[in-house]
Structures are given as C-alpha cells and as structure tokens.
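Every protein chain except one is present and positioned as in the full complex.
We just call them A, B and C in the order they show up, numbering each chain from 1.
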Amino acid sequence: VSSNRFGGLLGPTSGAAEVDRELDDRALLAAMLRFEAALARAQARVGLLPEAAAVAIAAACVSEYYDVDDLGRRSAGTGAPVAPLTRDLVARVPEDVRQWVHHGATTQDVMDTALMLLADRATGLIDARLAAAAEASAELARRHRDTPMVARTVGQHALPTTFGLRAAGWLTALDAARTRLAAARSGLAVQFGGAAGTLAALGEAGTAVLGPFAEELGLTVPILPWHTDRGRVHELAGALAAATATLGKIATDVVLGSQQEVGELAEPTGGASSAMPHKRNPIASVQVIAAARRTPGLVATLLAAGSPENERAAGSWQAEWEPLRDLLHLTGGAAARIAEVLAGLRVRPRRMRANLDRTGGAILAERVAARLAPTLGRAAADDLVAELTRTAAERAVPLREVLRADDRVDLTAQDIDAALDPATYLGRAGEFVDRALSAHQRPGGQA
Amino acid sequence: VSSNRFGGLLGPTSGAAEVDRELDDRALLAAMLRFEAALARAQARVGLLPEAAAVAIAAACVSEYYDVDDLGRRSAGTGAPVAPLTRDLVARVPEDVRQWVHHGATTQDVMDTALMLLADRATGLIDARLAAAAEASAELARRHRDTPMVARTVGQHALPTTFGLRAAGWLTALDAARTRLAAARSGLAVQFGGAAGTLAALGEAGTAVLGPFAEELGLTVPILPWHTDRGRVHELAGALAAATATLGKIATDVVLGSQQEVGELAEPTGGASSAMPHKRNPIASVQVIAAARRTPGLVATLLAAGSPENERAAGSWQAEWEPLRDLLHLTGGAAARIAEVLAGLRVRPRRMRANLDRTGGAILAERVAARLAPTLGRAAADDLVAELTRTAAERAVPLREVLRADDRVDLTAQDIDAALDPATYLGRAGEFVDRALSAHQRPGGQA
Amino acid sequence: VSSNRFGGLLGPTSGAAEVDRELDDRALLAAMLRFEAALARAQARVGLLPEAAAVAIAAACVSEYYDVDDLGRRSAGTGAPVAPLTRDLVARVPEDVRQWVHHGATTQDVMDTALMLLADRATGLIDARLAAAAEASAELARRHRDTPMVARTVGQHALPTTFGLRAAGWLTALDAARTRLAAARSGLAVQFGGAAGTLAALGEAGTAVLGPFAEELGLTVPILPWHTDRGRVHELAGALAAATATLGKIATDVVLGSQQEVGELAEPTGGASSAMPHKRNPIASVQVIAAARRTPGLVATLLAAGSPENERAAGSWQAEWEPLRDLLHLTGGAAARIAEVLAGLRVRPRRMRANLDRTGGAILAERVAARLAPTLGRAAADDLVAELTRTAAERAVPLREVLRADDRVDLTAQDIDAALDPATYLGRAGEFVDRALSAHQRPGGQA
Partner (left out) sequence: VSSNRFGGLLGPTSGAAEVDRELDDRALLAAMLRFEAALARAQARVGLLPEAAAVAIAAACVSEYYDVDDLGRRSAGTGAPVAPLTRDLVARVPEDVRQWVHHGATTQDVMDTALMLLADRATGLIDARLAAAAEASAELARRHRDTPMVARTVGQHALPTTFGLRAAGWLTALDAARTRLAAARSGLAVQFGGAAGTLAALGEAGTAVLGPFAEELGLTVPILPWHTDRGRVHELAGALAAATATLGKIATDVVLGSQQEVGELAEPTGGASSAMPHKRNPIASVQVIAAARRTPGLVATLLAAGSPENERAAGSWQAEWEPLRDLLHLTGGAAARIAEVLAGLRVRPRRMRANLDRTGGAILAERVAARLAPTLGRAAADDLVAELTRTAAERAVPLREVLRADDRVDLTAQDIDAALDPATYLGRAGEFVDRALSAHQRPGGQA
C-alpha cells in the first residue's frame, strides 16, 4: 500500500472508500498520466506528432509503472510532482519519442487537468449518493406525509407540523444541491496553455489540439487557458460545501431527534460505545456533522487563493490541491453516510405524538387566539391567551383546563378541544410534501 | 442621518455609494415594509383579507415613518427587528385592520425575504459594474491584441505573451462571474411559511398566496419554505466571492504592473500620498485587494451557518444577516472600482517591450532548444540551452551572443535572431483574444 | 446620530451597547485624534516641537469638531480617513503650528494605533463581562456541586455527572479565556514609524519619541514599527474568537437544556415570540450562538491578511479594520449576554433527576459490568451487561428488573440497586468542582 491522504487511521472516519479510491494519490497519478496520454493522442490526431509516438507514450502511461512516494519525495524540490513524473515517463519511451512527451505543456496544465479528472469521477459518485439520499427522503416524505410532529424553532416547541414536511425539506434541499453540483460539473474543463498560456510551443496548430484533447478526457473545452481564472474551482467548491451543509442539517436533525428525551428518530445501526454498552451513538450523523464543520474553511481557502497574479501565480494554485481533494473526500463521506442513514432511518410516530402533546396544547395557543380574535379583537385575544398559557405553565396544568375554566374564553369545550387538536392544525404541510415530491420527479428537480 | 453599517468613517473606503444605498439600514427597513405591504396585497388578491385592509397596511409601509435606531435598540431583546416593527406598524393602521398586519408570517419570513430583496437590487447594480469592467477588458483586449509583453509565472519572466491576452483573461473570468451571478440571482425567492413552515394560520388558502406574493416582490416562488435550506444563500455568496476574487486578480495585476521597476500599468488617477508627493498609489486596486481578502471568511461564515436544525435554527440564520450584506457591500465596492480602473487604465507598451528584452533573449531559450532538438535530440538540446542560458546570466551577457559564440549551436546568426525575437513567439495569443471577444458577444458569455 | 457600523437595525442584536460605544465610528475618530494629540505632546516632551504647538494641536483634537460621515466620504479616494482628517486638523490650528500636525507620521501609524486604542478599551469592557460570567459560573458550580444530572455525549445519555461539574467546566474555560485575553492585551502597542518605518522625518530624536508617546496613550512600546508584523493583531483576534467559542458552548448548553423535552435549564427571561405566546425563546443564547458562528471567519480574514509584503502592504492591513472591530463587537455582545444569562439561569434539579432516571438505570451498565468483572472476567461481564441492556431497551423494562431476573447476574437485589443509583456514581465530580473553584480564586486563574 502506498501513501494516501485519505487512508490511514483517520481517513476512513470522514470519507467513503469508493469515493476516496478516485481521489487518492494513485488516482491522482493515474489522472496525470491520463493527461499525458490524451495530450499525445490529441496532438497525433491533429498531426502535431507521429501516431506511433502517441501510442508509445500512452503505453508508458500506466500508473503501476511509477512509485508514488518516490515521485512525491522528488517533487519537494520542484514544487509539484509533474517534473519528476515527466522525467520518469521520458525514460520509459523510445529515444525518438522523448521529444513528444509532455509536448507544449506546463506543470499547471497537468495539475489542473488531473484535479478536474479527479473531481469529475468523484462528483459522479457523490451525485449518486446524493441521489440515493434524496430518494430516501422522498420515501420518508411520502410515508410520513401525514405523521404529526412538533415543529421546533430556536430549540422550542412552536406549532404542529408533519415529519413528512421535515423529510420534504431534506428532499428539496438535496435536489437543489444536485442541480448546483451538476452546473459545477459541466464547467470542469481541460487546462492546456503551455508555459505562458499561449501554446507557443505548438505553432499554428495549438488551439486545434484543444477539442480532441478535451474529447479524450471527457472534459469541457475552455475559451482560454484558465491558469489565473479559478471560477470553475470556486463554483465546484461552493456546490460541494453547500451540499455538505445540507447533509449536516439532516445529520443534526437525526442527532437531536435521537436524544433519549426526544426519541423520535434513530440511526439504523447506532455505533457501539466502548465504555457504555447501552448507548446507541448516532455515529454516522456525528461524522457528517464533523464533515460539515470542516468544509467552510476549505472553501474559504480556495477563495483566498482565487486571485492569482500575472500569468501563473506564486502560491495560489498550489494551495488548491489538498483543500479541493479534501472537499471532495468530505462531501463523499457525508453523502454516503446520509444515504445510508436515511435509507434505514427509524421513525417513531408515537414518540412524535407524545412530544406534541407534551405542552398540553400550549403550542396551539395561536389557534385559540385566532378563534377569539373576532370577538375580542386581535391584540386582546393575543394578550388573554398569552396570560392563560403562562398560567397553565406555572400551575403545570394543561392549557385545555385553564381555557375551560376562564370566563373570558367564549368557546365551548368542544371548540376548545378542536382548537387544541394538533392533527387538525397542520396547515399546508401535506400540500407542501406533494409539491416537493412532484418537483423531485421533474428532470432538474428544483423549480 | 441614521445609523448605517456601510457609512461612517470606513464604509466608503470599501463600498460603492450607489450599491450601499440599496444595502443600508434604511434599505433593509424599506424591504421589511415591502414584505408586509406585498403580503397584505397578495392575501387580499386571494381573498384572505379585505382589499381595504391591504390598502391601509400598504399605506403604513413607508420607511420614513419609522425610526431605524429606535427599532434596532428595541430588537436587542427579541433578537430581530421584526417584532418591534410589527408593533409600530400595527399602531399605525386602523383598529379593524390590525389583525391583518403580518398575517400568518413569522420573523424569519420577513428577514429572509427582506435580505433577498436587498440582494436582488444590489446584485443588479453589481452586475452592471461587472459588465462595465468586462466591457473595458474587452476594449483593452482588442486594442492590445498584439502588444507583446512578458508572461510572468511564479513571479519570474517565462515567455512572451500579449497584454491583449492578459486582458482577455480578465474578460473571460468576468463574463463567467456574471453568468454565475445571474444563476444565483434567479434563485432569489420569497420566504413565507409562518411559524412552523406550514402556513397553518392561513387555512386552505395558504399556498395560493405564494404566487401573487412573489409576483408583488419580483422574486421566485420556492417549492417549500426554505427556513432551513440555505442553498440559495450559499449560491449567492459563492457567486459574489468568486466575482470578488476575479476583481482581486485584476487589482493585483495592476499593483504589480505599477511597480516603479515594472512600470507597465498605472491607475487612471493614483491616490495622493499625504507624506510623499511623488507617489501615485494605486488606491482603488488596493481597496479591491482588501475586499478580496475579506470575502472568503464571509462565505465560510455563511456556509458554517448552513445546517440549521429542526424547523428554524437557534443561531444559524441570525448569523447570516451581516455577513451577507457585507459580501454585497464589498463586491459592489470592488466591482465599481475595477470598472473605473479598467476604463481609464494607462498601458505602456514601450515599458512592456523593454521588460521583455530585459533577459536578453533568455526567455526564448525554449524556442532555441526546440530548433536544436531535431539535430541534437530533445534532452541534449534542452541541456545545452540550459547551460548557455546560465552562462549568459553569469556573465551578464545577452543570450544571443553566447549562442553565436558556441560551436555546438548549429544555427546561423539570422536563425538565432529570429528564434530570440519575442514578437514572433506569441503562439496563439491573438487567436485566444479573438475567442474571448467572440464568446463575450454571445448571450450568456461563457462557453 | 451619525453613521455607525454597530448601530442601526441589526447592530444591537449582536452587540452590547456599552462595548459598541467604544468601537463605533465616533470612538474611532476620537482615537485617531488621541493619536495626533499624544504624538504632538510626546514630540514636545523630547523637544521636537514647541510646547505651544502641542497645546494648540491637542486643543483641536476634539472629535465633536469633525464630521464623521463627511470624512468617510472624502476618504474613499485616499483609501483611509487619515488624510482628510489631517487636512481638517491642519485647518483648525494656527498657521505656524500647521507644520507640526501629524509630524513624521504615516497613515498606517494612525490607523493601527487608533485600532489598538479601541481594542484596549473594548477588551477592558469585554474582560469585565467575562469576569462576571465566570463569577456566575462559579456560583452555579458551588450551589450545584452535588446536583446529579445525566452526562450527555454525542447527544446520548452516557453516565451521571453533576450540574456543578458542567458549570465548573464553563468556569475553567472562561478563566482560561481571560488569561489569554490578558496576554493579548499586554501586546497592544503604539504604531509609529513614518512612511518607511525609519522615522526619518524626525532626525536623531525619532526613537526617543516612542516611550513618551506610548505613555501618553497607555499602550506598549514595540521594538520596531510593526507595519508588516501583525502578530499582535492575530493574538488578539485568536483570544477574542476563542472566548466567543466558549461563550457559544455555554449558550448551546442552555438552548439544549431548555428544550421542552429536557427542561433542565431556562434563560432568566425568555424572549416573547410574536406569533406564539407560549414560547419562551432562549433569545440571548441564540444571539450568542450566532456570534460564535461569525467569529471564526473573521479570524481567518485577519490571518489571511497576515503576510503584508514590503514595508507596508497593498491591501492587507486595510482588510483588518472592519473584521477586527466586528470581532470586538461580537465578543462584547456575547460576553454581556452570557454574563446576564448565567447570573439568572434557572436550574431545575428535579428535571435533571427525572432525566437521569429515564433510561431505567441503563446508563450505569458500566458500573454493573465492573462489579461482575471480578467473577466473569471483563470481556464476559461487558458482553453480558450489553446483552441485558439491549433486552431492557427492547422490552421497555427497567434494566434493574432484567438484572434481577437473570441467573448469570450474581448480585443481590441490594447490590443491583446500589450499582444503579446514579447519585453514588458521580466519580470525582465534586473534587473537580473544588479544583475549578480553587483555581478560580488564584490570581491568573488557569493552572
């Protein structure tokens, strides 16, 4: 096993193995070699070099031929692993082919394109996991379309809602995250400009290479070399971090819903605690929350490296390599975990109902006030209900009883009971769920 | 004058007055009142409240009627200026209309929608400034399509390029930034869900209000209330910061090009230095660089607040208000400054040419090596030229002379002169400029 | 009222009025004038200028004489409000004194020193609020030294602890935050180097001014002008953000403890919800959480501006002004709120006890396993207890009963009851509280 940023003791706790396989150092090396092979092939296609040279170069572009750790060590002195790899690659091809290796390319061409290739594959896998999470959310929204639960705002019981609407919120946010990620993916482009961004080494044929080259790699053709225009990196980073933020929201909801006092939700398989056999730690969600805490700083780093001076910068683009890979790693890990958590999420409608009743109707005070407003006026109705709600809380008596006992409340017992029934005060929750499900069916998702 | 985050001693040094006018506290208050007026009108349109009530409410929604600083002070205890404003607004309408003020809305509905309204107007102004900067870049690219200058990479002379290509790079990045900002703007949506996001207070008609409400305000209708889905905020923040990063790149290029030793560029009007009458400080560019240093942290803040728990979060969305306004303020200031700098940028082709010649042809060593490669082999040619380039540098003699004097260099004096002429080694710079200008003409800009 | 970053509609929701008074634009103007007056006085003390000139300059250094908003507007073109202010100041002194105004100083000297003066006063006020919060934590730790509550880890019930230990944790963290803030405050230094950092305009006497100047302002004398050494700014920023993080931890604990299902804690006065009269929103804590979300990005900004090039940077130090003031503002607001919340915090030992019992003894499984370990071996004991804990959870039966009924558990009923009594499994909680209180008494606080 060779060195790898995403393996070791800690990598697996934040990443997903299948995504990390497309991001690790061997994948990066392979992507650098794909650059060299594709460049040679594309140049051969437009007649810049002999077909045989392209074949020979491509034959040497096999990642197993090269030693990742040795390349890394040798790159400390050049600032990037490109020069050592080019040297090794040159040594592997016949004498007369050597002049065509890395022809007209510069270090940043290789690094940028290789990172785009990594991003392309990793975001494909990430998107599949986001899609699975969205699908699981949709299923939860459908199944619990009419399951009442208490809506909590600033940590406090507010009004009734449904668990279906909560899940629909996850769904809509995930769908939107996918739409934005797709936009960012469509901007992933090859980088090829040569030392000065002019393709001067290739003569007249320079720009003709761009199309075939991008085609070889399945990436977009940029208008210009983008050595100092990092917008596509920023768009990708933003889309990844926004997706992770949404995944972090879902994970936070699961952790809060799993508190023993709340008991509404549980991860499919809680992690065993070494010291406490009774605990069912929401391990996957915790790891997602950790990921969501790490992504904003990485985006800030990429943006702070976003103003590269002159034709190629002294320090900016070098600062992108690890943060961009870390972002892909963390988003991949978070998406995979949430997809699993949602697919097996344990939902407890009975606990939801019990929690809804916990305030003895007080969360429906708004509705009682609305019913009293026509006779008392809105302000007076609000004041009266607020007073009685406080009374109920202080005496630890259900609001229902206080309302019945107070002469100023001109409502029958049935009226009061009806007003305090949470299951009939769900507003447009069901309709909103339907809207989310219907938008989810549409291609593109988000309105 | 009332209190204002973007005025005072320091606000004007980072912002642009016309943009800040749409962001300041009076603008925020006006946007909050636009929310209340539009909500009443939309509810009247679907029959939820009497037309006359909507008229009365709208008549009270005049920002001059309210005291910004007093509202601010009173909001410290409630956590947002919505409750105090609602109270004042209720007091301004006739008794029988009071129940319809802020009907069915919650604090976050007002704040989110008001910020979207601010963002909508401010980004309109920002986009106009980005467009002006792009236009000025296009003009520079056209005019200097064939003006040779030295390409600098990691701070060092690399190869020749043209100033036109540099400007085309600015242009393409600005066009792309505008495309991304437009995408973000299209996502700016009304927020209206009520306390639990269910619109429960409105009965059956709840969702019917959404369309007319959004129409009143010129914003998008969301699928669901987005109290805990901050994707649109993240997309906007990302687009703003990416734009500022590009503006910061241009500003950095101007500052570096303005160094006395370089002398290729100058701001139209350098700032006077208090202590040093001879200095022409690139003040506008400096302010843009400062802005570009501040935006990444603001985006990180918005992303870090991006996982709001439950139905409405305890602390997350409150953390968005000032950073989002600061982002709009800084991007506005940076865009306005760069538009002015580029419109009047002083470009000095003679200094560019002089700097190009400064290394006595050494920057064209690549080309000489390419001409020697067919006979010597690429590696040997590279080695020989590297050796002679070092010799030239050590002896402080032009590379031309060293090449002529060395027997191993099998090139005539004319060949050597031709190889070392930077004006004939510009590669596809001109074609790239044409590509950028042509893409700029196309609607949508970026390929 | 003149323009002010910390007033308006939103400033009061994140700041504390008394702290913000030392940070607002009038305070900044006053600090800039204190610089000019103190500089003149110090220069007079070492004989660089006539005593009468210093008196005349000091007499003109009255902030009310100048128009904040006008200075701000005029500074947009110079990049800082120093040149306009110097101009106005010169105009206010007699003709023969004018040459001594701002003598030998540069813009950054004024801005850096003025910000240090703001920081000095604001951190004094912030420290007093942190001290009050620490005192209130100490009182809570003392009073609840032996109040059992459940310890929650990764959101789940873990083992018993005491509320006193929780409060002691707050105390120790606050004490340490104060120690670090004090260290940062001791580094607040005057800035005075002139245009090139050489004090060239002052002749031989240059450095002799430093001591008296710093004395006038109550700041430290630096070894060198620190125009490009921002370490003291970073240390201050780090100390502020770390303090706010600790305040955010306390606020989060209050919000989680205030959930209706938990009910262990409540803010002294919950905010009234406009729509929901029954809700007691933990408004102060929510605002503190919002502050804690905003500070990390500000520190990142200050650090990202921390590598100023050459003798004075193009964009770096200009990027510090607002973020540093925002950090002081947010920390001040957070410290003031937590001091108030802790001083009146409602603690409900009965709810703590009820929650502790909620898992029917399962949280003491660790202790039962320890008692079985000598006979069964540790692994077997752990496995058995884990199995029985699961059984209890599945059957929704207290662990106590399951233990009693299982033959493999070789413990008497009394042994089982004793093992499951949380009040006797508090470990060294009490001793830890005593350690924290004792460290708190010591000058310097932290061990």
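Keep this in mind: a residue touches a chain if its C-beta (ideal position, glycine included) is under 8 Å from a C-beta of that chain, and two chains touch if they have at least 3 such contacts.
Keep in mind that this is a model prediction, so the values were computed, not measured.
Colleague: Name every displayed chain that the left-out chain is in contact with.
Modeller: Spelled out, the missing chain touches these shown chains: A, B, C.
Colleague: Could you tell me which of C:Ala17, C:Ala128, C:Ala343 or C:Ala373 touches the chain that is not displayed?
Modeller: Only one of C:Ala17, C:Ala128, C:Ala343 or C:Ala373 touches the chain omitted from view, namely C:Ala373.
Colleague: Looking beyond the chains shown, say which of C:Pro50, C:Gly77 or C:Pro222 touches the absent one.
Modeller: C:Pro222
Colleague: In the complete assembly, which of A:Ala266, A:Ile283 or A:Val409 touches the absent chain?
Modeller: Among A:Ala266, A:Ile283 or A:Val409, only A:Ile283 touches the chain that is not shown.
Colleague: Which residue from A:Thr86, A:Thr207, A:Thr220 or A:Thr391 sits in contact with the chain not drawn here?
Modeller: The missing chain is touched by A:Thr86.
Colleague: Mind listing the subunit A residues that contact the chain we can't see here?
Modeller: Those residues of subunit A that touch the unshown chain are 1-5, 7-14, 17, 24-25, 28-29, 68-69, 71-73, 75-83, 86, 102, 105-107, 194-195, 201, 251, 255, 271-276, 281-283, 285-294, 296-301, 304-305, 314-316, 318-319, 321-323, 326.
Colleague: Just the residue numbers, please: which parts of subunit C touch the chain that's not shown?
Modeller: On the subunit C side, contact with the omitted chain comes from 90, 95, 98-99, 106, 151-155, 158-162, 165-166, 168-169, 172-173, 176-177, 180, 183, 194-202, 206-207, 220-226, 228-232, 234-235, 237-239, 241-242, 245-246, 248-249, 251-253, 256, 289, 292-293, 295-297, 299-301, 303-304, 306-314, 366-367, 370, 373, 377-379, 425-429, 431-432, 435-436, 439, 446-447.
Colleague: Residue-wise, where is subunit B in contact with the chain that is not depicted?
Modeller: 152-159, 255-256, 258-262, 272-273, 275-283, 286, 296-297, 300, 304, 355, 358-359, 362-363, 365-366, 369, 382, 385-386, 389-390, 393, 399
Definition applied: only the chains that are shown with their structure count from here on.
Colleague: Which chain's mean C-alpha position is the greatest distance from subunit A's?
Modeller: Using the mean of the C-alpha atoms as each chain's centre, the farthest one from subunit A is C.
Colleague: CA centre of subunit B versus CA centre of subunit C: separation in Å?
Modeller: 32
Colleague: Once you find the CA centre of subunit A and the CA centre of subunit B, what distance in Å lies between them?
Modeller: Using C-alpha averages as centres, the distance is 24 Å.
Colleague: Residues touching two or more other chains, restricted to subunit C: which are they?
Modeller: Expected reply: 255, 272-273, 275-276, 281-283, 286, 296-297, 300, 304.
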